[in-house]
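Just one protein chain is left out here, and the rest sit where they should.
Our next item is chain A:
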């Protein structure tokens, strides 16, 4: 992991040669072009090649984005299965499942931008996958809430609100009884 990071990181470099420098103006370079080297023709070739490459890349990115967007569906199915397994009584397992079912969509929704960051491209339409991703996660969330309710942990009944109410004060006070002794 550390090694990979070392390559990717750019701050630690002392020096670098930029092989992709393709500016045409000779003034920008200190060194003149070698004899017989025509810069213009290469540029031509390069641009067609890179367009092709870029098309392929954006296609790939779009495909990947859709794949990522659909990923929660599998999750959803698994969650559903787990919930079915957990049953409808409150115990450690079912509470754990339910809370993870609630937490996963929420955390996923929070990081929608981050998840689709690698596929960001001016030519790739990400709105569709994003919407699908959000919808599926909301579905997961709904499933979690439904499970929570099925477990009876949502205050949807009157009893949930009343049981914490203290008894009403009485206006009158009465004492007495049988005579002492």
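FYI, a residue touches a chain if its C-beta (ideal position, glycine included) is under 8 Å from a C-beta of that chain, and two chains touch if they have at least 3 such contacts; residues count from 1.
Convention: contacts and distances are computed from a predicted model.
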item: Listed names "ER membrane protein complex subunit 1", "Superoxide dismutase", "C2H2-type domain-containing protein" or "Centromere protein N", with the criterion being the UniProt name of the chain not displayed; value: "ER membrane protein complex subunit 1"
item: Listed residues A:48, A:122 or A:174, member touching the removed chain; value: A:174
item: In chain A, positions touching the absent partner; value: 89-90, 152-181
